[in-house]
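Of the protein chains in this complex, one is absent; all others appear in place.
Labels A and B are assigned to the chains in the order they are written; within every chain, residues are numbered from 1.
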């Protein structure tokens, strides 16, 4: 029996073979954009448009409430150049990222190397170190503000127990920044660890077996096999961590409010306060643009480096 | 009735042509094997017949109906893929029923068709399993079952046995042919394995570089390869090909000079000038060691003992190699000097263009 007896198409001229092609192409175009439409709608409205709007706003004196908006060209950027708060915040942000990112990378690498075995105990330990990563920034800051509290904090208790004076970490100009870094490390170190573990898994076991036959010492294996194999992962981790820590916001906002004496206020907090406390959205957008350029630069650097390595 | 007709079928990717105008007529219930080295276009052509690749030019018709613009599902074909392509999240029964459900077949009929296909393929005990719970051979049966329940006019097989181990492959070869004989359908089977082609086909189509090199029954292709490519591709071990020169041509007979002697062959060589270069092809089973004065002398460089017989690779003074067949208990040892004789009348001549000379019988008729 013939299934398609009902759907016989009239025979076309033989050279019409390509009609199928253009028809299929049309159908693909419709289907493709139909599948994409829902996402593209959100992407356009909530990412592309606000991104462009942000650039536009940065060229205006634009107040968050009311309708006051005046085109002022690059005046916001000029003002930025002369704004000590901006330079301060930029410096803090760079400082924070430049110290936290390498530290997190190193910590992640050490943890991954120590915990890479497939045994249960190692799996449990990996879970512990990763667990702090799943808390929200508000939980983390709450916990650490308490831990670092000079009167009743965990560390203060410990210091007192051995007869030392407790330190007001978050209220001390010299201690506040390191305290925020430790908090951030505790919060995020599981991430580089996971990335390094994934990188370690991709090293073929035969290489290690060959090294064992070659009587390579543990140190030699680490130095000549493991670390070189992790080069790409390391680059990725450093970039991701840098980009991530350039965006630091919740920790200073909730733990130090940027203080003491603005010594921990990063760029994002500056954006937040300029826009939502001082109502100067145009100026805040200019700061946002600077942050974007900064992060874009880091990512671009990574792209260049990984390309070079690929060649 | 489902003849498959290809008329000047072409395929192009951009400016690159991969099928250069193939014309072919497949008869109803025929088992056709497309064979050729990888990249020769055989799979592409199969996928064009299936409707998975667009046809750049020419015409494909199935059962007298032009199908160039017909969607794959409506062509009355079913296909078995190399890696089975079973839906991993469905049971075997679900895999077989999916297509029937999509065209709104009544539930009772689906069940009946699945059951009967399962019985034919002896896979009733697998129906509730998922592909991940089956062996490769079992998966292949489900894939075939999925094709059968559609009751297609044409079965398309794309290297379906290449992922199976050797023993299973031999068994499935036989089963597939038996299945084909039971079903009212035409089968097109793509493979790069010339043993599959020889053992399964009613007719073989040999492809190279997007062109048909030869169409014929397995024996025709084996005994009378149309050119040096087919001669070298079909048969294991392949046909010996030696450079030779024409010595004399008389009606229906050509005499050629080989490195170590002469051979007289029945062929129509009127177009050949004396001393013209030709290629002389002869199957290893027609070349044997001889104690007398052979047509080829050399030393044995490799010896393959197959038990029933022994293959000798003999290298002549000029570097040419000839593979010969000896008895299973051959006493030839590596390095021995061997004289080879060719069975009288066996062998085939190819002109300078690689094409076979017409056989004598044909020109005499």
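The working rule: a contact is a pair of C-beta atoms (placed from the backbone, for glycine too) under 8 Å apart; a residue touches a chain by one contact, two chains touch by 3 or more.
The rule is simple: contacts and distances are computed from a predicted model.
For the chain that is left out, the UniProt protein name among "Aspartate carbamoyltransferase", "sn-glycerol-3-phosphate transport system permease protein UgpE", "Carbon monoxide dehydrogenase large chain" or "Cytochrome C oxidase assembly protein" is "sn-glycerol-3-phosphate transport system permease protein UgpE". Here the missing chain is touched by one residue of A:132, A:262 or A:306, and it is A:132.
Only one of A:59, A:90 or A:115 touches the chain withheld from this view, namely A:115.
Among A:57, A:177 or A:230, only A:57 touches the chain left out of the display.
Listed here are the chain A residues that touch the chain not shown: 25, 28-29, 31-33, 35-36, 38-40, 42-43, 45-51, 53-54, 57, 62, 64-65, 111, 114-115, 121, 125-139, 141-147, 149, 151-154, 157, 186, 188, 190-191, 194-195, 197-198, 218, 236, 240, 243-244, 247, 249-250, 253-254, 267-268, 271-272, 275-276, 281, 284-285, 288-289, 291-292, 295-296, 299. Mapped onto chain B, the interface with the missing chain covers residues 50-52, 71-74, 77-79, 81-83, 85-89, 98-99, 102-103, 146, 150.
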